[in-house]
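Only one protein chain is missing; all other protein chains are in place.
The block that comes next holds chain A.
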Amino acid sequence: MNLKATELRLGLPGTDESQKEYSSFVKSNKRSSEGMDSSCNEEECATAPKAQVVGWPPVRSYRKNVLQQQQKKSDSDVSGMYVKVSMDGAPYLRKIDIKVYKNYPDLLMALENMFKCSMGVYSEREGYNGSEYAPTYEDKDGDWMLVGDVPWDMFVTSCKRLRIMKGSEAKGLGCQ
C-alpha cells in the first residue's frame, strides 16, 4: 500500500521530501507587498531560533574562536554581577555586586555588615548549623542552595539571588 502518496507534506506533488531541505535560507515571498508577507516573515523569524546558518556571516573559524575566548574574559571583567539579597524579616531587599568579592569569607563578612546579623562559619558537614542566620542562593536551575558548597568561581556564575534565611529554617539544608 502506497501510504506515501496520501502523506500530507510540503512540496509539489511527485517530489521527494528531501527536496525541501535544499535551501537553508531562501525566502520566497520577499518581493510581495510589504504588509501581509513581511509580517509572515517576521513571525517565521520570531519563532525560529536566531538562524545559525552555516558559514554566515563569513568569518573564519580561527577568528571566531579567538573572539569567543577574548569575549568571555572581557565580559567578566567589565560587567558587574548584581544580585538581590533578601533577609527573612527585613522590610526591603538589597542589591550587591558579587564580582566585587574574592571569596566566600569576603562575601559573608559583607553580608553580615550589611544586615547586622551573624552567619558563622561554613562547614561542609554542618553548613552554618548553630548560627542565627544562614546564607542561601537561588541558582540557574531555580533551586535554593546553601552558600559555600561549590567553588567560588562556579558560585559567582550560577548565583541569581541571595536569601539570608533564619537559622532554624536553614537546618534542613545543612544536615546530611
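Definition applied: a residue touches a chain if its C-beta (ideal position, glycine included) is under 8 Å from a C-beta of that chain, and two chains touch if they have at least 3 such contacts; residues count from 1.
Going forward, contacts and distances are computed from a predicted model.
For the chain that does not appear here, its UniProt entry gives the protein name "Protein TRANSPORT INHIBITOR RESPONSE 1", which is one of "Proteasome 20S subunit alpha 8", "Transporter", "Gamma-secretase subunit APH-1" or "Protein TRANSPORT INHIBITOR RESPONSE 1". One of A:L67, A:A90 or A:V121 touches the chain omitted from the figure, and that residue is A:L67.
One chain is missing from the display, and on chain A it is touched by residues 14-16, 18-19, 22-28, 30-31, 34, 50-64, 66-67, 70-71, 73-74.
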